[in-house]
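With one protein chain withheld, the remaining protein chains of the complex are depicted in position.
Going by the order they are written in, the chains are A and B; count residues from 1 in each one.
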Amino acid sequence: MKKKVLTVDDSRTIRNMLLVTLNNAGFDTIQAEDGVEGLEVLEECNPDVIVTDINMPRLDGFGFIEGVRQNERYRAIPILVLTTESDAEKKNRAREAGATGWIVKPFDPSKLIAAIERVTA
Amino acid sequence: MDMNEIKEIFFQECEEQLAELESGLLRLNDGDTDPETVNAVFRAVHSIKGGAGAFGLDDLVSFAHVFETTLDCVRSNKLEASPDLLKVMLRSADVLADLTAASRDGGKVETSRTSGLVAELEAYAKGQPRPAAGAPVAANPDPAASTPAPADDNGFEPVPFSFDGFDDDEAVGEGRSVFTVRFKPRSDLYAKGNEAVLLIRDLAKIGELQVHCQVDQLPSIDLLDPEGAYFSWLIRVETDKDEEAIRQAFEFAEWDAEIEITAGADDEAFADPDASAADQPMAPVPFDLNLLDDLPVVSDEAAASEPAMAEAALAPANLPLAAKAIAAEVEKKEATVAAVSAAPQTIRVDLDRVDRLINLVGELVINQAMLAQSVVENESGSSSAINLGLEELQQLTREIQDSVMAIRAQPVKPVFQRMGRIVREIADMTNKQVRLVTEGENTEVDKTVIDKIAEPLTHMIRNAVDHGLETPEKRTAAGKNAEGVLRLSAKHRSGRIVIEIADDGAGIDRDRVRFKAIENGLITPDSNLSDEEIDNLIFHPGFSTADKISDISGRGVGMDVVKRSIQALGGRISITSRPGKGSVFTMSLPLTLAVLDGMVVTVANQTLVVPLTAIVETLQPEKKDIHSFGPSQRLIAIRETFCPLVDVGNILNFRSDLADPVAGVALLVESEGGGQRALMVDAIQGQRQVVIKSLEANYTNVPGIAAATILGDGRVALILDVDAVVIASRGQPLSSEMALAATG
Partner (left out) sequence: MASDGTSPKVLKLPEVLDLNAASRLHEQVLALKGEDIDIDASDVSRVGAQCMQVLLSAAMTWRAEDQNFKVEKASDAFVKTLNLLGISDEALLPMETLK
């Protein structure tokens, strides 16, 4: 069965890259444009793994991750943070919010896929 | 979807981000202190950097990175967004735009432009308002080199993105070595979606494993917290990789687990399998429940770090309370989420699809008109049911048309935002101080109109700064603020969009304009012109008050070209000026280029449409008003003035002789330079809205004709290019070059 990935990113460029990379790797990809939409979409798609950006309008990655973790049904889903911000403070905040792992942008496809494989059964 | 398409999307997105960036910076400049504004600005630069990195656009990445770092300081309140800093940032935004354009079009941005800003931005980020004299930048003007090298303090590594196969080129050590890994997760590890099973599985990819699960911390079932972490592992790894590879496997776990990696085998644990078996529950070790009551359930260390969990484990009765607290928290979160999700929903539609729809609606409008006409001709219009149906159809058609047009309507904001940059550039070049104030940025107009007003607007803005505003010295001497104000505004007025560019400069120097016009032979020295007429002389072809064509507003383009291009859009432009107080350029444009209100006229048995916007009035000439002079020139007296009479049929070569003015109708039209002309046509059929069909797209460019349309009776009618006809009437032949300029 295809693994389902929910990506949350406000950048159209990155969304398209994720889509191409994930589809090529045989994933089922669902996309949201910010944290608010991410939480909405979550209800419908029940993904195996989430890949999210941090800097987003409306609801940023931190808030989105907290939202997922506080949801009884979805709190076990692994969440990978996809961001250029790899400095300690932001990574820590993402981890405190409940991120499972991270991928430093700009990513290469192999890193992304490897990270997803690493956190999904 | 391939890389080129994504790149295309990236550059489109850059445009949006750059606009967002600039408008945000301008809001900050106006005293906006909303943190979300700073966030939005930061996000814009951040997003550009992210995409640029993926495409290996290193120049763009380097500059965006420095910019972003400084913005981050502002965002985290480490740095105040002072007016000076904002000036630097606005200039940085301009350079970022140039770098983006250079990346897209393959150009190059001079390093001298970036290096200075990089130094200034870095100085701000480091807490210094200005770069120290002889900053390292001076010695090293290459921006890429002067910015932090890849893998800088933020660990940001620009790795180009590629869809090529996944290469697995991990460092390979010589031979195989053995490591011992002690892995003790905390419950947080599981709570964040990590899983010991998967981590060990990942480790198994590196080499051969011998895994020992240590279960001595595991309590009896009554005392167990199902979401606690009791297992820990001792793992022997035999691998040809190095310690780093093992650490990599635990990368996501190290925060929520104790991980110890030692080179070599742990002899005590692994050398003697029997000894390690002591840890194993396989051995029939008596499991004393009483013992558990005295012993702490979790280790001291873990208990100290997770008092809440230990408490929950020991006192399950507290769980409902905790759950309630969490539920309340979730509710609170959801409430805020609901509050922010009210943003307008949008979808992105390919412009071609919209255009196709607009075209179809155009056909529908024509078809509806034809249907109405044939009903009238067949005299079946006597049936009130048919009439009623027709009326409803007409109304619906009109509504559909309006709605479809609204799809393509866009705020003028992006164009206005671009002007900010133009102003800054010219202000820099001319050493003038200018503040641009924009109003009505959200006024909407058809996208095709927006696309076409940018150029004339740019030219007018340049002109206003270059010629309109005075130098700071002159302004101060005149008792004005050294900083000139340029006001750019847009509003809707009676179905048109009106854009004004007002400066508080010196106003038009009428004596000089007059002198120049006489010198150029545009007017005779004894011409008696009103102030308004003199002002409008600047729109005359080839007129330029600047003694030398300056690099700024010159570029070989005069205000006449601006006027021509605006008129080609069915628009009009005028100027009012007050000496010492400034000038106001006003242009009014149709909201769409797809339909036009026209007067349908007959000329030499042909049906023509004259844009209503060009017509000032219509009149029935009388014999006594017509005066001839020269071989073919005629004038018509209208009230106190004489106005050249232009025979449209003759100009367009519909007929070789001149029509009898008394038998026809004169359309008084306003033409270049504010002067008026009377266009002679044979008869007026009526007024109606027509759907514009491009002649160029369907046939070829025809001098004197702007476009075509299809009338209700199915006939094709040509839409008159009034300006081209007026110019032709001055004795210049209708050339396609001129017509191009007019429609261009």
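Some observations on this one:
Throughout what follows, a residue touches a chain if its C-beta (ideal position, glycine included) is under 8 Å from a C-beta of that chain, and two chains touch if they have at least 3 such contacts.
As the structure is a prediction and not an experimental result, all values here were calculated from the model.
Note on the undisplayed chain: of the listed residues B:L71, B:I200 or B:I366, the one touching it is B:I200. Here one chain is not drawn; of B:G51, B:G207 or B:G228, the residue touching it is B:G228. As for the chain not pictured, it touches chain A at residues 72-73, 75-76, 121. The chain not shown here touches chain B at positions 185, 190-191, 193, 195-197, 200-201, 204, 210-213, 215, 218-222, 224, 226-231, 233, 235, 280-282, 286-289.
By definition in this document, only the chains that are shown with their structure count from here on.
With centres taken as mean Cα positions, chain B sits 27 Å from chain A. Residues of chain B touching chain A in their complex: 1, 5-6, 9-10, 12-13, 39-40, 42-43, 46-47, 49-51, 53-54, 153-163, 166-168, 191-195, 197-199, 202, 249, 251-252, 255-256, 326, 329-330, 333, 337, 340-341, 343.
Considering their complex, residues 10-14, 16-17, 19-21, 24, 36, 39-40, 55-59, 63, 66-67, 69-71, 75-79, 84-87, 95, 98-102, 104-110, 113, 118-121 of chain A touch chain B.
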